[in-house]
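With one protein chain held back, the other chains of the complex are shown just where they sit.
Then we have chain A:
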(Lines give C-alpha, C1' and ligand atoms only; values in the text may rest on other atoms or scores of the structure.)
Protein backbone atom coordinates (compact mmCIF):
# COMPACT_ATOMS: atom_id res chain seq x y z
CA UNK A 1 0.00 0.00 0.00
CA UNK A 2 1.75 3.18 -1.13
CA UNK A 3 1.71 6.15 1.21
CA UNK A 4 2.59 8.97 -1.09
CA UNK A 5 2.16 10.38 -4.51
CA UNK A 6 3.39 8.20 -7.38
CA UNK A 7 7.13 8.38 -7.19
CA UNK A 8 10.16 7.53 -9.19
CA UNK A 9 11.41 5.22 -6.46
CA UNK A 10 13.88 2.70 -7.72
CA UNK A 11 12.87 -0.89 -7.27
CA UNK A 12 16.26 -2.46 -6.85
CA UNK A 13 16.93 -6.08 -7.50
CA UNK A 14 20.18 -7.08 -5.92
CA UNK A 15 22.34 -9.07 -8.21
CA UNK A 16 23.74 -12.25 -6.78
CA UNK A 17 26.81 -11.45 -4.77
CA UNK A 18 29.91 -11.76 -6.88
CA UNK A 19 31.96 -13.10 -4.02
CA UNK A 20 29.92 -15.42 -1.81
CA UNK A 21 32.75 -15.76 0.70
CA UNK A 22 32.24 -12.16 1.75
CA UNK A 23 28.66 -11.73 2.83
CA UNK A 24 27.97 -8.05 2.41
CA UNK A 25 24.83 -6.80 4.10
CA UNK A 26 22.13 -6.38 1.54
CA UNK A 27 20.87 -3.05 0.48
CA UNK A 28 17.24 -2.73 1.46
CA UNK A 29 14.99 -2.67 -1.58
CA UNK A 30 11.72 -2.16 0.20
CA UNK A 31 10.75 -0.25 3.30
CA UNK A 32 7.55 -0.61 5.27
CA UNK A 33 6.48 1.78 7.95
CA UNK A 34 4.15 1.25 10.87
CA UNK A 35 1.51 3.90 11.65
CA UNK A 36 2.98 4.45 15.14
CA UNK A 37 6.23 5.68 13.62
CA UNK A 38 4.39 8.03 11.28
CA UNK A 39 2.19 9.43 13.99
CA UNK A 40 5.13 9.98 16.32
CA UNK A 41 6.91 11.91 13.59
CA UNK A 42 3.89 14.11 13.00
CA UNK A 43 3.51 14.69 16.73
CA UNK A 44 7.15 15.62 17.01
CA UNK A 45 6.73 18.03 14.11
CA UNK A 46 3.83 19.70 15.91
CA UNK A 47 5.91 20.14 19.04
CA UNK A 48 8.95 21.66 17.37
CA UNK A 49 10.21 25.00 18.59
CA UNK A 50 9.62 28.12 16.54
CA UNK A 51 13.15 28.29 15.27
CA UNK A 52 13.25 24.71 14.08
CA UNK A 53 12.57 24.26 10.42
CA UNK A 54 12.56 20.52 10.49
CA UNK A 55 12.75 17.82 13.10
CA UNK A 56 14.73 14.63 13.01
CA UNK A 57 14.68 11.43 14.97
CA UNK A 58 15.67 7.81 15.05
CA UNK A 59 13.76 5.00 13.38
CA UNK A 60 13.57 1.64 15.08
CA UNK A 61 12.55 -1.50 13.36
CA UNK A 62 13.37 -4.95 12.14
CA UNK A 63 15.48 -6.05 9.20
CA UNK A 64 14.31 -8.92 7.08
CA UNK A 65 15.94 -10.29 3.93
CA UNK A 66 16.12 -7.07 1.99
CA UNK A 67 13.21 -5.34 3.50
CA UNK A 68 13.24 -2.98 6.45
CA UNK A 69 10.22 -2.78 8.68
CA UNK A 70 10.11 0.51 10.53
CA UNK A 71 8.17 -0.22 13.70
CA UNK A 72 8.57 2.90 15.82
CA UNK A 73 10.48 6.11 16.12
CA UNK A 74 11.60 8.64 18.68
CA UNK A 75 12.52 12.28 18.50
CA UNK A 76 16.13 13.39 18.72
CA UNK A 77 17.36 16.86 19.55
CA UNK A 78 19.34 18.60 16.88
CA UNK A 79 20.23 22.10 15.85
CA UNK A 80 20.97 23.47 12.44
CA UNK A 81 22.52 26.81 11.71
CA UNK A 82 24.10 28.20 8.61
CA UNK A 83 27.50 27.00 9.71
CA UNK A 84 26.92 23.72 11.46
CA UNK A 85 24.61 20.92 12.41
CA UNK A 86 24.62 19.15 15.74
CA UNK A 87 22.80 16.01 16.84
CA UNK A 88 22.49 15.22 20.53
CA UNK A 89 24.15 11.83 20.45
CA UNK A 90 23.92 11.22 24.15
CA UNK A 91 20.19 11.80 24.04
CA UNK A 92 19.89 9.44 21.12
CA UNK A 93 21.75 6.73 23.02
CA UNK A 94 19.66 7.11 26.17
CA UNK A 95 16.41 6.97 24.28
CA UNK A 96 17.56 3.96 22.32
CA UNK A 97 18.44 2.12 25.49
CA UNK A 98 15.05 2.93 27.00
CA UNK A 99 13.24 1.68 23.93
CA UNK A 100 15.46 -1.32 23.65
CA UNK A 101 14.62 -2.42 27.17
CA UNK A 102 10.91 -2.59 26.42
CA UNK A 103 11.16 -3.98 22.94
CA UNK A 104 14.48 -5.75 22.43
CA UNK A 105 13.61 -6.85 18.90
CA UNK A 106 13.68 -3.35 17.50
CA UNK A 107 17.03 -1.96 16.47
CA UNK A 108 18.16 1.28 14.89
CA UNK A 109 17.53 1.15 11.17
CA UNK A 110 17.89 4.78 10.22
CA UNK A 111 16.48 8.21 10.78
CA UNK A 112 13.60 10.44 9.79
CA UNK A 113 13.35 14.04 8.84
CA UNK A 114 10.36 16.20 8.06
CA UNK A 115 10.19 18.38 4.99
CA UNK A 116 11.42 17.46 1.57
CA UNK A 117 14.80 19.12 1.48
CA UNK A 118 17.87 17.01 1.22
CA UNK A 119 21.01 19.03 1.78
CA UNK A 120 24.58 18.73 2.97
CA UNK A 121 23.38 18.42 6.56
CA UNK A 122 21.18 15.50 5.57
CA UNK A 123 24.29 13.82 4.24
CA UNK A 124 26.15 14.50 7.48
CA UNK A 125 23.35 13.16 9.63
CA UNK A 126 23.09 10.18 7.31
CA UNK A 127 26.78 9.62 7.86
CA UNK A 128 26.26 9.61 11.61
CA UNK A 129 23.40 7.12 11.41
CA UNK A 130 25.35 4.88 9.05
CA UNK A 131 27.87 4.47 11.85
CA UNK A 132 25.05 3.57 14.22
CA UNK A 133 23.59 0.94 11.93
CA UNK A 134 26.87 -0.46 10.60
CA UNK A 135 27.39 -2.86 8.96
CA UNK A 136 23.88 -2.40 7.61
CA UNK A 137 23.13 0.70 5.58
CA UNK A 138 21.02 3.38 7.26
CA UNK A 139 17.78 4.53 5.71
CA UNK A 140 16.25 7.99 5.68
CA UNK A 141 12.49 8.40 5.77
CA UNK A 142 11.47 11.85 4.75
CA UNK A 143 7.97 12.82 5.81
CA UNK A 144 6.40 15.66 3.97
CA UNK A 145 3.79 17.02 6.34
CA UNK A 146 2.07 18.90 3.57
CA UNK A 147 1.70 22.14 5.54
CA UNK A 148 3.52 24.25 3.01
CA UNK A 149 1.61 25.38 0.02
CA UNK A 150 2.01 23.36 -3.13
CA UNK A 151 3.38 20.38 -1.23
CA UNK A 152 1.45 17.18 -0.99
CA UNK A 153 1.72 15.16 2.18
CA UNK A 154 3.52 11.89 1.76
CA UNK A 155 6.40 9.73 2.74
CA UNK A 156 9.54 8.96 0.80
CA UNK A 157 12.40 6.75 1.82
CA UNK A 158 16.02 6.84 0.76
CA UNK A 159 19.17 4.88 1.03
CA UNK A 160 22.47 6.54 0.45
CA UNK A 161 25.64 5.79 -1.34
CA UNK A 162 28.86 7.75 -1.33
CA UNK A 163 29.72 9.88 -4.33
CA UNK A 164 32.82 11.69 -5.51
CA UNK A 165 36.43 10.88 -6.10
CA UNK A 166 37.16 10.61 -2.39
CA UNK A 167 34.41 9.52 -0.01
CA UNK A 168 33.52 12.53 2.12
CA UNK A 169 30.84 12.48 4.78
CA UNK A 170 29.06 15.50 3.33
CA UNK A 171 28.81 14.02 -0.13
CA UNK A 172 26.32 11.32 -0.87
CA UNK A 173 23.58 10.35 -3.25
CA UNK A 174 20.19 9.63 -1.80
CA UNK A 175 18.50 6.91 -3.78
CA UNK A 176 14.74 6.69 -3.32
CA UNK A 177 13.34 3.28 -2.36
CA UNK A 178 9.68 2.29 -2.35
CA UNK A 179 7.94 2.71 0.98
CA UNK A 180 4.66 1.25 2.15
CA UNK A 181 2.44 1.53 5.16
CA UNK A 182 2.24 -1.77 6.98
CA UNK A 183 0.48 -2.89 10.10
CA UNK A 184 -0.91 -6.07 11.52
CA UNK A 185 -4.47 -7.01 10.62
CA UNK A 186 -5.48 -6.83 14.25
CA UNK A 187 -4.46 -3.18 14.34
CA UNK A 188 -6.62 -2.38 11.39
CA UNK A 189 -9.67 -1.38 13.43
CA UNK A 190 -7.64 1.14 15.37
CA UNK A 191 -6.63 2.82 12.16
CA UNK A 192 -10.22 2.76 10.95
CA UNK A 193 -11.20 4.46 14.15
CA UNK A 194 -8.65 7.20 13.53
CA UNK A 195 -9.58 7.78 9.90
CA UNK A 196 -13.24 7.98 10.76
CA UNK A 197 -12.42 10.36 13.60
CA UNK A 198 -10.31 12.49 11.30
CA UNK A 199 -13.23 12.74 8.90
CA UNK A 200 -15.59 14.25 11.45
CA UNK A 201 -15.75 18.05 11.60
CA UNK A 202 -14.97 18.19 15.32
CA UNK A 203 -11.99 15.80 14.96
CA UNK A 204 -13.21 13.87 17.97
CA UNK A 205 -15.29 10.75 18.36
CA UNK A 206 -16.84 9.29 21.48
CA UNK A 207 -15.99 5.83 22.78
CA UNK A 208 -16.98 3.06 23.06
CA UNK A 209 -18.62 2.39 19.71
CA UNK A 210 -21.28 -0.27 19.60
CA UNK A 211 -20.47 -3.36 17.53
CA UNK A 212 -23.72 -2.95 15.66
CA UNK A 213 -22.71 0.47 14.43
CA UNK A 214 -19.49 -0.87 12.96
CA UNK A 215 -21.30 -3.74 11.28
CA UNK A 216 -23.75 -1.27 9.84
CA UNK A 217 -20.93 0.82 8.43
CA UNK A 218 -19.34 -2.20 6.79
CA UNK A 219 -22.61 -3.35 5.30
CA UNK A 220 -23.26 0.10 3.90
CA UNK A 221 -19.84 0.19 2.30
CA UNK A 222 -20.39 -3.27 0.81
CA UNK A 223 -23.71 -2.05 -0.48
CA UNK A 224 -22.21 0.97 -2.19
CA UNK A 225 -19.57 -1.27 -3.77
CA UNK A 226 -22.23 -3.62 -5.08
CA UNK A 227 -24.08 -0.65 -6.49
CA UNK A 228 -20.96 0.45 -8.31
CA UNK A 229 -20.38 -3.01 -9.72
CA UNK A 230 -24.01 -3.23 -10.76
CA UNK A 231 -23.96 0.08 -12.58
CA UNK A 232 -20.74 -0.93 -14.31
CA UNK A 233 -22.18 -4.26 -15.41
CA UNK A 234 -25.32 -2.60 -16.66
CA UNK A 235 -23.30 -0.06 -18.57
CA UNK A 236 -21.37 -2.87 -20.23
CA UNK A 237 -24.53 -4.82 -21.03
CA UNK A 238 -26.23 -1.85 -22.61
CA UNK A 239 -23.13 -1.22 -24.65
CA UNK A 240 -22.25 2.17 -23.19
CA UNK A 241 -18.90 0.94 -22.00
CA UNK A 242 -16.58 -1.64 -23.35
CA UNK A 243 -16.27 -4.58 -20.96
CA UNK A 244 -12.89 -5.40 -19.51
CA UNK A 245 -12.29 -9.13 -19.51
CA UNK A 246 -10.05 -8.96 -16.45
CA UNK A 247 -12.69 -7.16 -14.40
CA UNK A 248 -15.28 -9.62 -15.56
CA UNK A 249 -13.16 -12.51 -14.40
CA UNK A 250 -12.58 -10.90 -11.00
CA UNK A 251 -16.30 -10.33 -10.62
CA UNK A 252 -17.08 -13.90 -11.50
CA UNK A 253 -14.52 -15.20 -9.01
CA UNK A 254 -15.81 -12.96 -6.25
CA UNK A 255 -19.54 -13.15 -6.76
CA UNK A 256 -19.65 -16.69 -8.13
CA UNK A 257 -18.98 -18.10 -4.67
CA UNK A 258 -22.08 -19.97 -3.71
CA UNK A 259 -23.99 -19.14 -0.57
CA UNK A 260 -25.51 -22.61 -0.68
CA UNK A 261 -23.41 -23.86 2.23
CA UNK A 262 -25.55 -21.64 4.38
CA UNK A 263 -28.45 -23.95 3.79
CA UNK A 264 -31.45 -24.17 5.97
CA UNK A 265 -30.50 -26.87 8.45
CA UNK A 266 -27.05 -25.39 8.91
CA UNK A 267 -28.55 -22.01 9.59
CA UNK A 268 -31.00 -23.37 12.10
CA UNK A 269 -28.49 -25.39 14.10
CA UNK A 270 -26.10 -22.46 14.13
CA UNK A 271 -28.95 -20.24 15.28
CA UNK A 272 -29.70 -22.61 18.12
CA UNK A 273 -26.07 -22.67 19.17
CA UNK A 274 -25.84 -18.91 19.18
CA UNK A 275 -29.05 -18.53 21.13
CA UNK A 276 -27.80 -21.09 23.63
CA UNK A 277 -24.59 -19.18 24.11
CA UNK A 278 -26.45 -15.94 24.53
CA UNK A 279 -28.70 -17.58 27.12
CA UNK A 280 -25.73 -19.05 28.96
CA UNK A 281 -23.92 -15.74 29.03
CA UNK A 282 -26.96 -14.02 30.46
CA UNK A 283 -27.39 -16.75 33.03
CA UNK A 284 -23.77 -16.41 34.17
CA UNK A 285 -24.08 -12.66 34.44
CA UNK A 286 -27.22 -12.78 36.55
CA UNK A 287 -25.68 -15.43 38.78
CA UNK A 288 -22.64 -13.24 39.31
CA UNK A 289 -24.82 -10.26 40.09
CA UNK A 290 -26.97 -12.22 42.55
CA UNK A 291 -23.88 -13.62 44.21
CA UNK A 292 -22.38 -10.16 44.67
CA UNK A 293 -25.63 -8.81 46.09
CA UNK A 294 -26.05 -11.76 48.43
CA UNK A 295 -22.69 -10.99 49.98
CA UNK A 296 -24.11 -7.62 50.96
CA UNK A 297 -27.26 -9.02 52.52
CA UNK A 298 -27.48 -8.81 56.29
CA UNK A 299 -29.52 -11.06 58.48
CA UNK A 300 -32.70 -9.27 59.47
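By definition in this document, contacts are C-beta pairs under 8 Å (C-beta built on N, C-alpha and C of every residue); 3 or more make two chains touch, one makes a residue touch a chain; residues count from 1.
Please note the rule applied: contacts and distances are computed from a predicted model.
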| item | value |
| --- | --- |
| Among "Eukaryotic translation initiation factor 3 subunit H", "Mediator of RNA polymerase II transcription subunit 9", "Cytoplasmic tRNA 2-thiolation protein 1" or "Mitochondrial import inner membrane translocase subunit", the UniProt name of the subunit that does not appear here | "Eukaryotic translation initiation factor 3 subunit H" |
| Candidate in contact with the missing chain, chosen from A:165, A:246 or A:296 | A:296 |
| Sole residue of A:43, A:65 or A:244 that reaches the chain not shown, by the stated touch rule | A:43 |
| Selected residue (touches chain absent from view) among A:64, A:79 or A:94 | A:94 |
| Touch with the omitted chain, as defined above, among A:165, A:199 or A:246 | A:199 |
| Of A:86, A:134, A:163 or A:281, the one touching the omitted chain in the full complex | A:281 |
| In chain A, positions touching the absent partner | 1-3, 6, 34-36, 38-40, 42-49, 71-72, 75-77, 91, 94-95, 98, 101-103, 145-147, 152-154, 180-181, 184-195, 197-199, 203-209, 211-212, 214-215, 218-219, 221-222, 259, 262, 267, 270-271, 274-275, 277-278, 280-282, 284-285, 288-289, 291-293, 295-296, 298 |
